Structure formats: C-alpha cells, structure tokens
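Here the complex is missing a single protein chain, while all its other protein chains stay put.
Labels run A, B and C following the written order; every chain starts at residue 1.
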C-alpha cells in the first residue's frame, strides 16, 4: 500500500513550526522558499538572500513597490522589510560561511547517513552544472535543514546510506523534513532518528521508502 | 667639512614635487605628514588614512568643523575633503595591501641596498614595540618612498648595506629622500643611484655619510 | 583635476584587447552593466574570459557576448538561469570552457586579489568535486580547501550614481558582485544611471570608494 503523503505546503508548514522566533534564515531556491508562507503568527523571522539582502519580504504588489534591482536568490522581485539592509556578495557569503545564519533550509537530491548532502549536480553531463551558493550554505549555517520529497520521482529513496550523486557538502545536514515525516541524522550511528511519522505512515512503509537505517 | 643639510621642509618639498597629479597617497606618521603642506599648486592628491578615510584634509579650524571621531593615523583631528569617504579597518588595509595606493611615504631608521626597510623597532627591549600599519604599507603601496634624515643623531649612516634593526619589509623601498639628496635603490646591483645631490653636497661627503654603495 | 568620467560607453572599453579577462558585475538581471556589454559587443575583442556569477539571459548581458562568439571561457557559479540559452547551446556543443566556482568562493577569491592576499582556506567545497586537485588541510578538525586569488584585466560594473572621483553608490540589491569586482581588476569601468557632483554623495553610504574605479560612463536616459 502506498503510504499517504503530505503536500508541499504541509511539509513546509511542519518545518516552519520548528523555526524559532528571531531566527536569521536562508531559504533555498525551490521548495524551501514556500516555508516563509507558513511561519506561525507572531513569530519574527529575518530572511537572508545570498545576493546581499537581510530582511527579504514579500513580492511587490504595486508599481511603486517594484524595484527591478531588488530580487531574491531565485531572481524574483521582492521588497525589503523595515529593519532590512543591503550589502555586497563578499559580505553576504561572509555571513553565510561565518556561521551567522541560524538556519539554512535546502532542497536535496540525496542525504546520506552521515549528513552528506547532494543537491547541485545530476548525472547529465551535457547539461551545464550550476552550484550557486549551495556549498557555502551547506558548510556555513548553524543548522542545515533539508526539505524534500521522501523519494525521487521514480520511487528510489533520497535518504541513502551513501550519496552517489556529486556532494554539496559533507556531514552538514542535521534534519530532514519530507512528505512522510521528520528525521534527525545521527552521523555517529549512521542512521536517521525518526522525530515524527506523519499520520497514516507506518514504520514499515517508511523503511521501504528509505535507503538508510531508521531508528524510532 | 660637514655638508650643508636641507631642512625637513626642504626635504618634504623635494619629495612633494615628485608626487603626480591625481595620486592616492598615504603619508606615514612623523616627518612624512609634512609632505602634504608642500604639494605644488594645482596638483590634486587624495590622502588615505589607515583608520578608514580617503580624502583626509587639513585640521579643523572652527568648533563646527571639529569632530572628535574624525582623526588621522597620528590621532590628530582632521577634516574630510569633498569627495572623501569612510570605511572600516579591514577595507582600509585591503586598499593598502592590495596595491591600490599609488604611493606610501614612510619614515625609516634604516634602508638597505636591497630596499629592505627598518622603521618600527629599536633595540630597547624594555620599551613596548609598536608596528601599526607600517608593515602593510611597506608591502602594499605601488611605490614606497622613504623620507628621512641621511644619518642618525649620532652620525651613523641610515642608508646601509644590510639593516641590523628589525625589518618592516624586504625589498620594498624604491626611493629615499634625505637632507642630502634623492636616491633610487637598485636592488639587483645592491646600490643606490644618486638621482640628485643637493646644492653644496659633494659626492665624497655623500659617500662618507652613506653605508651602501652609491652610483652617480 | 581628477575626473574619471569618459564621454561614452564605447570609449570606456575601446582598449580592451583580445584575450582579456573581464569581470562583469550583477546577479540575475540586477546590477548588470548592459550598456558597457553592448559597447564590448560593438568593439568585438575575441577570446575573452568572462568572470561573472551568471551567464546572462535571453539576448542581453553576458548572453550577448556569448552569442557574438567573443568568449572562450566562463568562470561563474550559476550558468543555468532562466533563459541562459546561449550558454547552454555553446556548452552542449563543447564550444566554451566552464570553470564552476561556489558563489562565496568566487566572491572571496576576488576579494583576496583586491586585498593583496595570496590565498585562503575555506571549508566550502571540501570533499566535493569542486575541490578536486586543490590543496586541502584540516584546520580545527574541519576540512578546508586552499583557494587562490582571482584578478582580472577589466571589471565592467553598474552602479546608481558616481562622482568625478569614481565614488559609487548602488540601488538596493544591485550591489551584489559590483563592489568586490571593483577591487580586483586592473581597470575598473563603471556605467551609472546618474552623475553626481563631488561632495554630493553621502560619505557614509559610498559602497565603492573611488580609489577602486578608473572610468565612469553615464547611461543615456531611455
């Protein structure tokens, strides 16, 4: 039986619930940016964008708000929150690499039992590889959470014993949020501790969809 | 016969005459700062101060101009010229070390025949040593000119074959301006080429006051 | 008197030789020196190495240089933006060389060149394919990669306003790579939307001090 799966919004909301008040957070391109829409009321989060913004806010809604220079890492137009500021790329990555961000939320192709992350290159050699700021975020943020579907489109597990795709960083992932549950990587034990199994997902179903040892 | 000697103002004026229009210049503490008073009319020079100023101008003359935070490397109050700007120490020394200053004018205890510079530490071990920005200027500026008395107070030469005082930098000095003349260090030939002997200074008198080979 | 303004975009880049290494500021379409790039396309130097975060989009910016066949090699972090068709075409034809550098390492290598440093150890990329062949070292129990400074012959930049000494202020997120590239090139050329009088820029808000700038050209009003 196919286990029930959470929607991307459910997954994003589950991760958002774990972001502490006052945190400085970088949300990766793709799935992770959705997290911003699900942060609980009354919790203040300051979003960092690698191109040189602290205090990224919502998309512009009027012509007056629209500034073609003011874009986020995904190159989409955004606005600045009161208390936000600008800086250049060298300083932006000093912030990232220097451990000043409380949390980076990244997408992933694979996460290994020792917290290795593969999220930048596929096996298609004709397609140009692109890394952007992923490797800097992987090594730099105080915590790296991965938000991803539990399995690839073809059903193969993305939580794996060892990554066989090119690595973004080694031993950097702490937690993984998927459409089946929440997992904490234990690199010493080479396993993932199951923090939460979503409603209707049996441990057996989870194990069948996972390529590394699970501990509950 | 003691050769006639130029005053500090004569020496500073001689060096100032060689600063090109539009140059970015750092003047060291002590003798070198006098150079600013002698730059020929119509020549624009932008002065850098290591604590984070480009466009250092004269001392404040009114209460309104006086800003206790606005000091130069010697910790004396200054003003900012129109077109000047501020930055922090890390950027200031990036400028210095990165070869962006056209000229640094430094004082010296000794300069060697290979252009080594000694200007930061004496032999007195009880007195705390202090280096400040001297080593960064020595390696960083496009040109390093030394402005110094030709001999020490006790008459010993300061242009020497090899420095015996602690070095500030190796092979960094290009020109030396003293109260007897102007000299260009030729590190390959291990000598100083005499660019100019001041009026009334014989080559013999120069040689007697100099500890390295002179070529005229 | 110091006056770094030049008459037009063409004269700002007229001396760029074949084989030049050229940094191009911007991220996505923000802070890109479109007018200077057009002037380079018109002048037509060949065998360029372009150092930029992205490879342009559509027919403008870095894409235009690629389309004109002026570029042998690209050093960048993210050559795969929406509409980077010209880069993809050349790349799949193996007609262009790519040196892929993590974005933070790219910026930091430029800063090292501009700041006169001989190289630095960074944890970024350790244990990955992008560290292949590079010297590594464990520092405080953590793997690091030794990265070399990255300089260029020219930097082509975009800013909001400049004064005659080349002091620059930017608009919002258009800074990105522009200030760090300004420090790392032998000849830094900037296009600005507007000229400012000497003393008109707030000295506390100058993000690129004029010492890093060689030439400034003002964009024509649209």
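Just so it is clear, a contact is a pair of C-beta atoms (placed from the backbone, for glycine too) under 8 Å apart; a residue touches a chain by one contact, two chains touch by 3 or more.
Predicted model only: the values in this text are computed from it and were never measured.
Checked against the full complex, the candidates A:24, A:145 or A:183 give a single residue touching the omitted chain, namely A:24.
Within the complete assembly, B:96 is the residue of B:15, B:33, B:81 or B:96 that touches the hidden chain.
Only one of B:82, B:135, B:187 or B:205 touches the chain withheld from this view, namely B:135.
Where chain C meets the missing chain, the touching residues are 108, 112, 115-123, 137, 139-140, 142, 144, 169-170, 172, 202-205, 207. Interface residues of chain B with the unshown chain, by the touch rule above, are 49-53, 67-71, 75, 80, 86-90, 92-94, 96-97, 116, 121, 126-136, 139-140, 166-170.
Where chain A meets the chain that is not shown, the touching residues are 21-22, 24, 44, 46, 48, 54-55, 80, 82-87, 93-101, 139-140.
Rule of thumb we're sticking to: only the chains that are shown with their structure count from here on.
As a whole-number value, the distance joining the C-alpha centres of chain B and chain C reads 35 Å. Averaged C-alpha coordinates give centres for chain A and chain B that are 54 Å from one another.
In chain B, there is no position where the chain touches two or more neighbouring chains simultaneously. Residue numbers of chain C whose C-beta contacts span two or more other chains: 111.
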